[in-house]
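Take a look at the structure set out below.
Just one protein chain is left out here, and the rest sit where they should.
Entry: subunit A
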Amino acid sequence: MDDLLRQIKAVERAGVEKPWADLLPVLKAASSAVLCSCTVDGQDPLDLLNPKDHSLAYLFILVARMKATNADGGVLLQAAMRFAEQFERDQVLLAPEQMTAYGEATARLADKIDRPISSVRPIQIACIRWSGSKGNHLTSLHRMVLKCCLLAKTYRAALPVLDRDITEIDPQSYDLKYQDFLLHYYYGGMIYVGLKRFERALQCFHLCLTAPGFVASAIQVEAHRKYILVSLILHGRSEPLPKYTNSAVFRACKQYGAAYLDFAHAYESLNFTRIETEFRKSEQQFEIHGNRGLVMQSMTALVRRNIQQLTQTYLTLSLSDIAKSVKLSGAAEAERIVLQMIEDGEVFATINQCSGGMVSFRDAPETYKAIETMRRLKGEVTQAIDLGERVIRMDRALGLSKDFLSKILHGERGQGANIGTADDDMFGDDSIGEYWAGNRGGA
């Protein structure tokens, strides 16, 4: 250990351009016994090293110690926290797999002392700091943060990580596998469901489902089940999967999600008895998959949706009529739900108690006449233009790439000829297909 420490300090003193790169093989070669030991005079190396200056070494030692069977949860979690707050990004970028190990070990330790919540902060901070200043890189820690949050039921803690859109994916620097991507969006969807932000949840599941691939992953099958239920809650019907979905996923979803598809079908019919029978039929399955809660939510959403539908049809309607047409127990329940919906801004209506509970529906007060609206519109337009430009840039880069050019030259039946249309093609399936075909062709 003393040896090692000396080397670490030596590297720092040498003052070369990239000192830590030299240290990496040394640390990698060190056995876990060495890393876990103390100095000769019994001092803890974690106290001797500074997590900011010696991030790399600190990380190695910390991970080794946390992995050890007799690890002391409390102390090490504090060290983990210290590390998360102070590490230098450039150093840890050299050893991404150690970061993965760090996340895993932290989560396991927290689990061991039965306080899953204590791992949330360190991993969350480490993840944010590692992910770069814009936070747009996917890291292997992302999914761990989300999982910890789910286990600890602190959904909000995941938002700083989750609310930033991922745009960069670099498997080498961040130790990523495709599972990391799928799990990130699967857990992300679950967290948004927990927070009732269904729109984002739907997007997450959607991304998870449409990830490119040859085969279907179990994660995707699970995501599909939740995707159906969430889209029922949000839109009242289940959208078919887009055509760029991997065909294996299509098949797997049909096979394993049959109960959900049946339920969705019944749901779309808006026929209460049919929904009820489908629900009874597959209730156990929903329970086993842990989706029963979502199913129930979708059923309450139906009542609200039906009431909202009434506002399109009626100007005035008595509470008892509302109760009748959406099959509620009576006027009192109808009143409760309508009141709630008015409060949530889902319908715009007034209830007149004088004339025996007559509800008058009104149009949405939003008329889009404020300056605020114009500003919002302008912002959206700029963003869209930005995106469009990014697509064009990417398209050009692709057009100039060696792979693409060689493919054109070898004339693979002119398949690549329409790649220039990638920017018109909002869905991008063509270009992905092209690129993918190119990749395979090159192999």
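Just so it is clear, a residue touches a chain if its C-beta (ideal position, glycine included) is under 8 Å from a C-beta of that chain, and two chains touch if they have at least 3 such contacts; residues count from 1.
Keep this in mind: contacts and distances are computed from a predicted model.
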item	value
"PCI domain-containing protein", "Translation initiation factor eIF2B subunit delta", "F-actin-capping protein subunit beta" or "V-type ATPase V0 subunit c" - which is the UniProt name of the missing chain	"PCI domain-containing protein"
Sole residue of A:G73, A:P160, A:G194 or A:P212 that reaches the chain not shown, by the stated touch rule	A:P212
Contact with the hidden chain (one of A:D163, A:E283 or A:E380)	A:E380
Touching residue (missing chain; options A:S55, A:Q91, A:S118 or A:Q220)	A:Q220
Where the missing chain touches subunit A, by residue	165-171, 176-178, 181-182, 203, 206-207, 210-217, 220, 244, 246, 268-271, 309, 312-318, 321, 325, 355, 358, 360-361, 363-364, 366-368, 373, 376-377, 380-381, 383-384, 387-388, 390-391, 394, 426-428, 431-432, 435-436, 439-440, 443
